[in-house]
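Complex shown without one protein chain; remaining protein chains in place.
Chain lettering (A, B, C and D) follows the sequence in which the chains are written, and residue indices restart at 1 in each chain.
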Amino acid sequence: MQMNEPDALFGATRRIGPVILDLQHISLSFGGVKALTDISFDVRQHEIRAIIGPNGAGKSSMLNVINGVYRPQQGDIIYRGEHRKNMDCYAAAKSGIARTFQNIALFKGMTVLDNIMTGRNLKMKSNFLLQAIYWGPARREEIEHRKKAEEIIDFLEIQAIRKTPVGRLPYGLQKRVELGRALAAEPEILLLDEPMAGMNVEEKQDMCRFILDVNDQFGTTIVLIEHDMGVVMDISDRVVVLDYGKKIGDGTPDEVRGNQDVINAYLGTSH
Amino acid sequence: MNISFFFEVLIGGLLSGVMYALVAIGFVLIYKASGVFNFAQGAMVFFAALTCVGIMDKFGLPLWLAIPATVAAMIVLGLAIERVVLRPLVNQPEITLFMATIGLAFFIEGLAQLVWGAQVHRLELPIEDVPLQYLADNFNIIVSQFDVMAAGVCGVMVLLLSLIFSKTKVGRALRAVADDHQAALAVGIPLQRIWAVLWAVAGIVALVAGLLWGARNGVQFALTFIALKALPVLILGGFTSVPGAIVGGLIIGASEKLAEVYIGPMVGGGIEGWFPYVLALLFLLVRPEGLFGEKIIRRI
Amino acid sequence: MNTATATTAAPPPYLSVNNIEVIYDHVILVLKGVSLQVPQGKIVALLGANGAGKSTTLKTISTLLRGERGDVTKGEVQFKGERVDQLTPNELVKRGLSQVMEGRHCFGHLTIEENLLTGAYTRSLSRAQLKESLDKVYHYFPRLKTRRTSQAGYTSGGEQQMCAIGRALMAKPSMILLDEPSMGIAPQIVEEIFGIVKDLNSKENVSFLLAEQNTMVALRYADFGYILENGRVVMEGAASDLASNEDVKEFYLGMSGAGRKSFRDMKFYRRRKRWLA
Amino acid sequence: QAEQFVALPSYRVGPYASGGSGFYGGMIDYFNLVNANGGINGVKIQWEECETEYNPSRGIECYERMKTKNGGASLVEPLSTGIAYGILDRVAQDKVPMTTLGYGRSDAANGKVFPYVFPLITSYWNQAAAMIKYLGDKNGGMDKLKGKKIVHLYHDSAFGKEPLPVLEALSKQYGFELIKIAVAPPGSEQQSQWLQIRQAKPDHVILWGWGVMNSVAIKTAQRNGFPREKMLGVWWAGSEEDTIAAGDAAKGYTSMTFNTPGNYPVIDELRKKVYAGGKGNLSEQTRIGSVYHMRGLTAGILWTEAIRTAQEKFGKGKVMTGEQVRWGLENMNIDEARQKALGAFGMFPPVKTSCDDHEGSGAVKVQQWDGKKWNAITPNWVVGDKALTRKLVEESSAKYAAEKNITAACAK
């Protein structure tokens, strides 16, 4: 991986593919609270799809539905042509959906490296007895995955904190490590929940670059929740807007920017 | 099946359950206030009871004077625990605090026997532990009047504490503390003072439990073991609920007695040691936070 | 800004942090002598990259550091002319200094309203006064009102952030330490939050020390700013001066000579230029 | 001058501290008395205590630490079944004789298999047999036991189950119904057990309890209106600690004992020579002559007598090795005349040991609590069916020998 080389990036071409994930008429409520009401939208291969909306609109809940943390009461999820009523976490992970969380959900007691290695767990095959003996295949496997993890560490420029327990890291770095953990799974779809919260502009720029590179380089499809409109408008291909659990807009950044409902509900007049 | 015998077992169980609840309440208080599972509660019960009879024996004071003296001792103990043990451990993981209370238990046990000696004492409360004549004569059901009184005391305590927790801002503050020490400090809840008060109150509750249990079993080291009887009550009722302690106590008491009498003989008896735990465990499978406990929030 | 008292002579610092040094876990040196002042009735912004030590500075001031195994090994903190680094957080809140912690820290099992009510713990208020304070917070954050009976643990990230800010306001402090208030908040609410800050500042003369990543907004509202890097203050000055400083523009505002650049057009990772280290 | 070193892995904290302090207090008091009187033919006794907390692991450490000290320990008494088990093999290897007064393995009475273990005076099996004998006598003859109901209320552990073979065999033999009711340790709650007992309406309740279980049993019996006179406890349920804790409820309660309560010249001497000089081991003088204290005194007497016996064979005024003391323990004969000389006539049954019989007696008494103190209610020592228990001893020790590959033989 040589993403640090700008030339490599100029050459890459982004090709938006067919719909890979289609959400149809999703409704989700908790007791009396309606978090999502009849929401449908789709995600195409290779695209960067943003979800925006005011606080409590149901954005995070949407991601939770996509990867099976929440089970919607209604609706259909079609992922790679397969219909399902809902996902379950394990199946989602297995089929290539990885994510980051709004309230950082790193494993606090583990080092950065270990956290990133956990992202590769689904790719590890040797059983626990072999691992206990740590000989032969288990050892080779561990080293091979360690290499991948190190590539990600290099990519995210967090070499220096490799062996630091994540609990000690400042907020912004934790966000980056979490991205690393998701990337380690080499996902097909990457769900990012406010990856740039708590970062300054410079760090956001870096993060954007990471996201764009992942998208370019691996063709990873990205679903992104972000409150920084600058970021959303600059890097996403299409944007869904939610408000009070309802979809109020969907389209290219420019379309959304012009949508009066969206302006009223979310963007305000200053944008 | 003999119906009156069944009722006798049931009532006996319910009343024992009240006695368990008495100890469980002490746990609840501490858990509510700090999210700490206070392993030293049993030791505190022992310490309180022993101090009370110790004062009576050594200084020849009557019971009604020994009790306030012991209350004072328990308050001092509560303050000391806060200052020396809890304050430096603010915001530490629960397991660390739990462990500290184990150290505390050793300390208190050693202290109690160091000060008051190792021998067993008797403790006579003004109310005798004999069957209520009326019930025995008319229904052939034996219910000890002592137990009835204990139930009354327990009821009053539950009522009082529930009121404090539900009607005052301290109650709310306690729940806040149990959720997040740091944030509680940040909003200005005087954690230290609250803890000190709560431990002192838990000490007084321990004294009540110690007096009742001590009158029943003798004041001896084994009083520390009754904590083991209170645990299933606690998990069944929920760690954070005072009414839960009493409801849990009744359920555990009744079912353990019924099980020992009706199932015990089939398997060789002595099942009271584990039966309440297994029962509570099965119950938790349905409600992982106990009957009235706060639901554990697992969300990302 | 409080124009009535504004004179040319610098007002005595309301809060002053003198040369503090902080070590975590006995070995990790995080602050290497940080000094800063907040004059009464001013808004001071604390800027810096991830890990610069902003949160640590705020926690040192509010003495919440102890709970995280951090030690202040040098320096002192003064609030209203009194040394406060040995006080408990409770005493500080009573003296009028409140902190909104980074990462929300709501009481998950309490409802939103109960969360807000705990905020008023240090004040003994009548029912009516309490209601009034609550209404004020609900007025600032209407979203909270609709969720007032939900357990905070089940509300959305932004709602929790609002709850945390609202909770601090309930104590009616005269000085607020705000740690990343805009994090996870929708843009127009961010504006509103800063509006509230300005409002409290000018109407009730509340002073603010805010650690903020959204430099653009922060400098717009602040009077004064400090830039922290690797546990040291590397630059300080009036907000307007900082905003026009070329380096600050480049690193913190994302603007180069030609104005704002699109995020998509960033083709290079930043080779961080630093004042120090 | 050389001293005879003995090891006391004692416990003075924790749940059993009251018993431990009384028992070891008695032993130490007696050693002090012996030393004050010039020792055993001039050889003073030297002892060391080590806190075990009644915990096997710590007990073993104590034993290992003390066994080589001061030229080697020549006797040990852990007063804890768990610790006794833990050092059972070790004492044989190290040649340190261990006494287990009234507890531990009953089959250790067979000295051919357990050369270094001495369950002196009486074992659980003989006690159980004696209990039935007593109950038979009380009912007017063993044949009167037919059709009677006896409840065995026991501590649900190895300890409580130990007498079952004896009781079961006797129940078959004499035709009484044996109802076994277990109490889950520690036994601080027994309502259900006593309701069951009330339901069964037994003629007697044998209380095979330990620690808090005893006082709770007595109390709960009272709560359920069961007469205490019909309760017969083991000797671990027959001390002041058990009855005082139960308060008035204990009045009339009976238990077994192998010490006759009362005052003895040796105790008077103790007060004069030891306590008057401030060297008494008990912190409360009221406990002098209490059950545990007297049991400790008895142990002290047996130990000194064993050493004395050994000296007679191996040289008076010399320090005996563990092996030599073992011989002494195996060849003791404390008859009534000797007891008189010791000022302890009747305090414990006469003891005569041999290689076949490490127990040396098997006789016990029954005592009753009158609300203030214990009184013996059997004038003579009660002995049960020793043929039966002997058979069990043989069988069980043979099994142990087989498992351990030991060839049974008397040590020289």
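The rule is short, and it goes like this: contacts are C-beta pairs under 8 Å (C-beta built on N, C-alpha and C of every residue); 3 or more make two chains touch, one makes a residue touch a chain.
Convention: contacts and distances are computed from a predicted model.
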Complex member absent from the view - protein name from UniProt, among "Glutathione transport system permease protein GsiC", "PP2C family protein-serine/threonine phosphatase", "Nitrogen regulatory protein P-II" or "Amino acid/amide ABC transporter membrane protein 2, HAAT family": "Amino acid/amide ABC transporter membrane protein 2, HAAT family"
Contact list for the unshown chain, restricted to visible chains: A, B, C, D
Touching the absent chain when the full complex is considered, from A:V65, A:M117, A:L169 or A:I189: A:M117
Residue touching the undisplayed chain, where the options are B:L10, B:L61, B:I102 or B:V197: B:I102
Among D:S57, D:Q173, D:Q199 or D:Q285, residue touching the chain not depicted: D:S57
Chain A residues that touch the omitted chain in the full complex: 67-69, 89-90, 92-94, 98-99, 101, 105-110, 114, 117-119, 121-122, 124, 126, 128, 131-134, 138-139, 142-143, 146-147, 150, 181, 185
Chain C, residues in touch with the chain not shown (by the definition above): 23, 25-27, 29, 69
Absent-chain interface as seen on chain B, which is shown: 31, 37, 84-85, 88-89, 92-96, 98-100, 102-111, 113-114, 117-118, 228, 231-232, 234-235, 239, 267-268, 270-271, 273-274, 277-278, 280-281, 284-285, 288-290, 293, 296, 298-300
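Just so we're on the same page, only the chains that are shown with their structure count from here on.
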Geometric centre: closest chain by C-alpha means: B
CA centroid of chain A to CA centroid of chain D, Å: 73
Separation of mean Cα positions, chain D and chain B [Å, integer]: 36
Shared-contact residues (touching 2 or more other chains) in chain D: none
Residue list for chain B, restricted to those that touch at least two other chains: none
Parts of chain B lying in touch with chain C, wherever the complex brings them together: 90-91, 169, 172-173, 175-176, 178-193, 294-295, 297, 299
In the complex with chain B, residue positions of chain D that touch it: 12-18, 20-22, 156, 180-186, 188-189, 191-193, 195-196, 198-199, 211-212, 215-216, 219, 222-225, 240-242, 244-249, 283-284, 287
Chain B contact footprint on chain A (complex, rising order): 64, 69, 101-103, 105
